[in-house]
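On to chain A.
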Amino acid sequence: MTARSGAENMAPAIELRGISKAFGPVQANKGIDLLVPRGTIHGIIGENGAGKSTLMSILYGFYRPDSGEILIGGKPIAITDSLTAIRAGIGMVFQHFKLVQNFTVLENIILGAEDGPMLRTSLGRARAELKRLAEEYELQVDPDALIEELSVGHQQRVEILKALYRQADILILDEPTGVLTPAEADHLFRILRGLRDEGKTIILITHKLREIMEITDNVSVMRRGEMVASVKTAETNPTALAELMVGRKVLLRVDKAPARPGAPVLEVRDLRMVDADGVERLRGIDLSIRAGEIVGIAGVAGNGQTQLLEILGGYPEPGAKLAGEITLKGQPLALKGSDARARRRAGIGHVPEDRQVEGLIMDFTAWENVAFGYHDAPEFQNGLMMDNAAIRADAVGKIERFDVRPPNPDLASKNFSGGNQQKIVVAREVERNPDLLLIGQPTRGVDIGAIEFIHKRIVALRDAGKAVLLVSVELDEIMSLSDRIAVMFDGRIMGERLPEQTTAGDLGCLMAGVAPSDQDAEAGA
Partner candidate 1 sequence: MERMPKWADVILTPLISLVLAFAISALVILAIGESPVEALKVMVEGALLSSYGWGYTLYYATNFVFTGLAVMVAYHAGLFNIGGEGQAAIGGLGVTLVLLYLPWPHWALALPAAMVGAALFGALWALIPAWLQARRGSHIVITTIMFNFIAAALLNYLLVNVLRPQGSMDPASASFPPATHLPKLSDMALGLGFEWGKNTPANITFFIAIGACLLVWLLIWRTRLGYEIRALGKSEPAAVYAGISPTRIIVIAMLISGALAGLMAINNVMGEAERLIFNAVEGAGFIGIAVALMGRNHPFGVFLAALLFGFLYQGGGELALWTTIPRELIIVIQALVILFTGALDNMVRMPLERFFMAMRKRGGA
Partner candidate 2 sequence: DPALIFDLGGKFDKSFNEAAYVGAERWKAETGGSYKELEMQSEAQREQALRRLAETGANPIVMTGFAFGEVLGQIAGDYPDTKFVIIDMVVEKPNVQSIVFSEPQGSYLAGVMAAMASKSGTVGFIGGMDVPLIHKFECGYSQGVKATKPDAKVLINYTGTTPAAWNDPVKGGELLKAQVAQGADVVYAAAGGTGIGVLQAAADANILSIGVDSNQNHLHPGKVLTSMVKGVDNSVYDAFKAGADVEPGIKVMDLASGGVSVAMDDNNKPLVTPEMQAAVDAASKGIIDGTIKVHDYMTDNTCPVQ
């Protein structure tokens, strides 16, 4: 805590009183009160759709509340738009970044905070300021890089820099670690602590209780639009928080029996891929997965995991050149062109990394999406027509077994929360009982209740003797779910580990491309 005095400084940085917000018939926030003392890190947790993002967006002036009052530094303030919020010293890093993809970092930084009508002066000043900020907070990014060329981690840095450039005193981060590697997350937390120690106030939304315990001073829990609790972090524990959040007891560990691997299901030999731009994405992957085991692939996003999943799923990006060998249950798979359909028939299920872009047609109803990719299955056909009744009946069953909420098969998929969208995808792929399940980022942005459920289903599939290839940037998830771990870096497998014989630090080294010491290499072999 900083040692400033004076009545005004004693006032909380933020005080919300009775904030309510409805989106049409959905009551996203109901009479929310919140108090955030100056110079603290305040955590907010809650299930998907609890209203966290909405509340913060109101504070940032993105949405306007239906009722309620906002006080900044003890003074009531009407935040009608983001400009007022920025002027009041608030900066926000949104869950879905608000960056212009084909602008440079510098252009994104100055957008809306230009010095005058001509860009030249603004750009010059911003470049200097950026350099200073980058050094002060270890937030290095190339100011002239295009956003679309940056990794998500770096994009997030840009968002933070944007806020700092606008001299934010209050920094809101909505699920910032969802897309970060452990090392990046640690780095972020170091920065946040530094900012706090300078007297800035930080609000952090996350689904990860470990992070709450690690970094926050206070934590508030939201459920169904209401603020159900606000406590000092030191006075609570993860289990209690989880219970507050979900309203029931949650198992925070993955409970699984030891694997009993059978015959190899998937064999990948020296798989190489050069994309349409001539960049070598995969540089000789060797991988084998046996029936009844979960192989986890750890790695920083962008090291070829996406390409690996796409190739195995049968839809390499157009124009890519492939080489190598893939065999499924002893049968070689063709590498030419794209044939996701044939892969499904051959028994490969695939939960893609991005459910909203690939896994679902957001405008389709839930029942339509439950057949997506399998819409040509014989049981869904009725002569020349599709058997919509059969598809719907199938969907109703899956929705029930996977506890998708609301259990309404006719609702458009975009109207489900992220966690429930994910359940729809997982239900579709898992219940087909594929011999091999490809699953990318199964729990990204999903709340702990749903995570528990999805993990259980993956383990159940394994126990039924199926092979699972799990790709995740969550080390916790990889460590607790996998029977074997492979680490990818720069298009190669850097090494394999058994979960019980490795540590996060060890994996982190591999993920960063640091070659294992001799000893480690032996252990991995």
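Points to keep in mind about this one:
Keep in mind that, in the parts below, a contact is a pair of C-beta atoms (placed from the backbone, for glycine too) under 8 Å apart; a residue touches a chain by one contact, two chains touch by 3 or more; residues count from 1.
Keep in mind how these were chosen: all candidates are chains of the complex that A comes from, given by their letters.
In this text the structure is predicted, and so the values were computed from the model without any measurement.
Touch, as defined above, links chain A to just one of 1 or 2 in this complex, and that is 1. By the touch rule above, chain A contacts candidate 1 in their complex via residues 24-26, 313-315, 338-344, 350, 352, 357-364, 368, 372-373, 375-376, 381, 384-386, 388.
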